[in-house]
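The complex appears here minus one protein chain, its other protein chains still in place.
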Amino acid sequence: MMKRVGIVGFRGYSGDELLRILSRHCGVEVYLMDHRSDAGSKPLPIGASGPVRIAATADAAKSAGLDCIFLATPADVSMELAAQFLGVAVRIVDLSGAFRLGTVENFKRWYKEDHTQPELLAEAVYGLPEISRDKIAQARLIANPGCYPTCASLAIRPLMDAGVVDLAAGIVCDAKSGVSGAGRKPSLKTHFCEVTENFSAYSLLDHRHVPEVLMNTGLDVGQFSFTAQLIPIHRGILETIYFRAPRINSAAELMDIYVKRYGNEPFIRLYEPPAVPDIASVVRTNFCDIGLVFDPSTKRGIVVTAEDNLVKGAAGQAVQNMNIMLGFAETEGLL
Amino acid sequence: MMKRVGIVGFRGYSGDELLRILSRHCGVEVYLMDHRSDAGSKPLPIGASGPVRIAATADAAKSAGLDCIFLATPADVSMELAAQFLGVAVRIVDLSGAFRLGTVENFKRWYKEDHTQPELLAEAVYGLPEISRDKIAQARLIANPGCYPTCASLAIRPLMDAGVVDLAAGIVCDAKSGVSGAGRKPSLKTHFCEVTENFSAYSLLDHRHVPEVLMNTGLDVGQFSFTAQLIPIHRGILETIYFRAPRINSAAELMDIYVKRYGNEPFIRLYEPPAVPDIASVVRTNFCDIGLVFDPSTKRGIVVTAEDNLVKGAAGQAVQNMNIMLGFAETEGLL
Amino acid sequence: MMKRVGIVGFRGYSGDELLRILSRHCGVEVYLMDHRSDAGSKPLPIGASGPVRIAATADAAKSAGLDCIFLATPADVSMELAAQFLGVAVRIVDLSGAFRLGTVENFKRWYKEDHTQPELLAEAVYGLPEISRDKIAQARLIANPGCYPTCASLAIRPLMDAGVVDLAAGIVCDAKSGVSGAGRKPSLKTHFCEVTENFSAYSLLDHRHVPEVLMNTGLDVGQFSFTAQLIPIHRGILETIYFRAPRINSAAELMDIYVKRYGNEPFIRLYEPPAVPDIASVVRTNFCDIGLVFDPSTKRGIVVTAEDNLVKGAAGQAVQNMNIMLGFAETEGLL
Partner (left out) sequence: MMKRVGIVGFRGYSGDELLRILSRHCGVEVYLMDHRSDAGSKPLPIGASGPVRIAATADAAKSAGLDCIFLATPADVSMELAAQFLGVAVRIVDLSGAFRLGTVENFKRWYKEDHTQPELLAEAVYGLPEISRDKIAQARLIANPGCYPTCASLAIRPLMDAGVVDLAAGIVCDAKSGVSGAGRKPSLKTHFCEVTENFSAYSLLDHRHVPEVLMNTGLDVGQFSFTAQLIPIHRGILETIYFRAPRINSAAELMDIYVKRYGNEPFIRLYEPPAVPDIASVVRTNFCDIGLVFDPSTKRGIVVTAEDNLVKGAAGQAVQNMNIMLGFAETEGLL
């Protein structure tokens, strides 16, 4: 039987990508849920009709019989709406940072505001399927991971579990993202003329995605240096991750850690060293690609990982989570 | 003796370009005139100091002894400030559309607001040096031409004066501009993700630069079709201009019209047919480049013209006008 | 039953797009046919295997039991291979210009070489489904249309059939394309640094796609001015088409001509005036979008049309043609 799913925030880049993906999903009907103004809509072709539109309210969700709602909204809106929708028994996948950081203290520190739904924060399940697939299946409320932390965590966690990283030297993650990661709201930072033919670093040592990576990997803050940087492209993330692995003797041995871990994962692709992915490899897919090089004589390793920030880093992963929650094949709509 | 010049609107793209050009000008000292908030300023290097800052008021202009002020401001601000500054005998080069269209009726029709300074509108001199150099030298208030009309007028006027165009068939001007033409104020239209890997037409048959071209060339509205289009680049304009010239027998004969007209112009460069300019040829210069092709058997001609919208299409031409008004060499600061 | 289809030239941009589209097609198995060297291949993920590889020979095509072969090759290669493959009764969709221009004289004039397969040239069917769907169904050899002529012809043909264009004034088609239209072979013209932040016109009054448009529309060369221009984007074409329509009284009346003609076409989308498409509307789709404006007082009209040069302008249209030839739903793999 078809499931009914709603999207709040469908005019943003993640919301638009959700619509694109769900339109190809064989098991769902999509409802667009109007929350704010209609600015920025493109004209429809003559004779075309888009998906059904309903209000972004609990009543409307109940009337429509929605099974799941995606919140592609800012954290403060997500906190408010999640509470309302859960009240009428709809499952939620929230793409904001509202429910990711586990504690109200952590949320306050990184998002500079008070958390208004501490019980939901405690209940929410962090939705990185490759790490916590079982919990996701049982969840009412999914905190969909941040774009940067998704590929950073997928790259680092196996190394940590294998215990091969020299933690005294620490890990450096130099991350680069396309501009859609900054959202669709206009700002000087995303003005075409400020971005084209430029490249810039921001939030150095202070990015709110850092605590997510620490949480997912077990690293502490002194062991992990992270820089976010803006590439003049629409979409895509590439992260270059540096570390030392004193007991490893070859790139093949290092890659083998990933092969053992991710050999059956449908959305992780690995490359024979020294091949590494680029952003073009993953754009418009739900894949996280991982490649690496290693220098046995000095024990230095570099892992390069890439994803589309709007797909595996947002909407694609959100649908992957929905698939697990609602009992669809995990890859439905995503290949 | 050094002249003192002020810039209002120095945080916009045209204002920033004025500062860049005037910093290389050997005859002027620059004053930045604060009119609105300081948003969007970049940090200065340690130990660096920028130009002097004063208020954008008639008093401050008088105290500083300014000889000329550039208004890189919206039309409504320019109307207000031009009146104030002329009251203390400072010459003005206005980069907005406030004083370009000759009559209050024309202004009202295209700018959708009332003109608050009709006497100044009547007095203002349209500052396209290649067409009205003598009047510019005497002016108190220059209406600096629009970016699209500058190269369109420079390309079309010689053909009209030579009487070679088939006016029944009319002239088509297909114009393309970089994003800086839309200004620095953030909007969805200038968001990087909306512009990159895209190309779009806007203001079809209805662009406010059309009446400027008609005024400069003598064409009437039914004889001139114009489309503005957005290229995913920072700066530069290219216009492709189509017409029929029944009495012309070769591309060389057509180019000769331009050579006779512009042979001594310092900022117009012509090419041997069939070479035509591209945008890279003119970026960061004050040149307007012109090339053409012609098919003698069907009498169809195409003129391709290019300029940097921020230089010959705005700040560079403004400085060229100032040079003429203040008695500098016309090319000072511009080569 | 599944059909078997081969791609020659799968490393080029059109060939790669063919593979992408055919991988989603439910009725075909794909064979990559090796014709030249393996340069430029990307590494495959660990454990991945691509499509089957066979030689680009008639024997290999026969052994594999291929039903249809796509030639994404230069015109000289297509002439040679088409003859070989038709000898073993495989249907051909050729994406080059080899079989488009009807006569050996026309081919010689525009492609500067002799046609080696005049019989096949005479037999080939020009594959623009919206104009010649019935002939395509019966064809052995399809000449897939050029990228520029596809949307130019789709935009102009209805106007010509309706007899509304002032032919004395003629039609201007100002066309702009992304860089993939120039192919994947490296050249200075396609070097990133020559293209980024640039925009240039080429082949003025002399583009080899002009005769295709004349053939499809009935215009003669003196009635049609065409300029091709390079946009700094990967893919997409936008064409701005200017004309006069003396008997038309409104934009709605003009659009009605298109609605009547294309109302049931699956791959043409029309817009209510004055909305016009941009390139982002069509990228990665097989749609040709059409919008227009019209000024009743001067009878000037502008039609704006957009397509993805690699899809409706190449690989997508090729699959659309194959669908018609092999009896699939025309939209299979393309929505």
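Labels for the chains are A, B and C, by order of writing; each one numbers its residues from 1.
Operating definition for what follows: a contact is a pair of C-beta atoms (placed from the backbone, for glycine too) under 8 Å apart; a residue touches a chain by one contact, two chains touch by 3 or more.
Please read these numbers as outputs of a predicted model, since none were measured by experiment.
Remark: the absent chain touches shown chains A, B, C in the intact complex. Of A:V172, A:L214 or A:L326, it is A:V172 that touches the chain left out of the display. When you scan C:G47, C:P186 or C:G327 for touch with the missing chain, the hit is C:P186.
When the full complex is taken into account, the listed residue touching the unshown chain is B:L270, out of B:I248, B:L270 or B:V293.
Screening C:T196, C:T285 or C:T298 against the full complex identifies C:T196 as the residue touching the chain left out. Contact with the omitted chain, checked across A:L254, A:V276, A:I290 or A:A315, is made by A:V276.
On the side of chain A, touch with the chain left out of the figure occurs at residues 168-170, 172, 174, 176, 178, 194, 196-201, 204-205, 221-222, 225, 227, 229, 231-236, 238, 240, 242, 244, 274, 276, 278-280, 283, 293, 295, 297-300, 302, 304. Hidden from this view is one chain, which touches chain C at 13, 39-40, 178-180, 184, 186-188, 190-193, 195-197, 232-235. Residues touching the missing chain, restricted to chain B, are 42-43, 45-48, 196-197, 255, 259, 263, 269-272, 275, 281, 284, 289 (touch as defined at the top).
We adopt the following convention: only the chains that are shown with their structure count from here on.
Nearest to the global CA centroid, when each chain is reduced to the mean of its CA atoms, is chain C. Taking shared numbers over all numbers used, the chain B to chain C interface scores over half, which places it in the same class.
Here the spacing of chain A and chain B, counted between their Cα centres, is 46 Å.
For the pair chain B and chain C, the distance between mean C-alpha positions equals 39 Å. Annotation for chain B: residues touching 2 or more other chains are 178, 196-197, 232-235.
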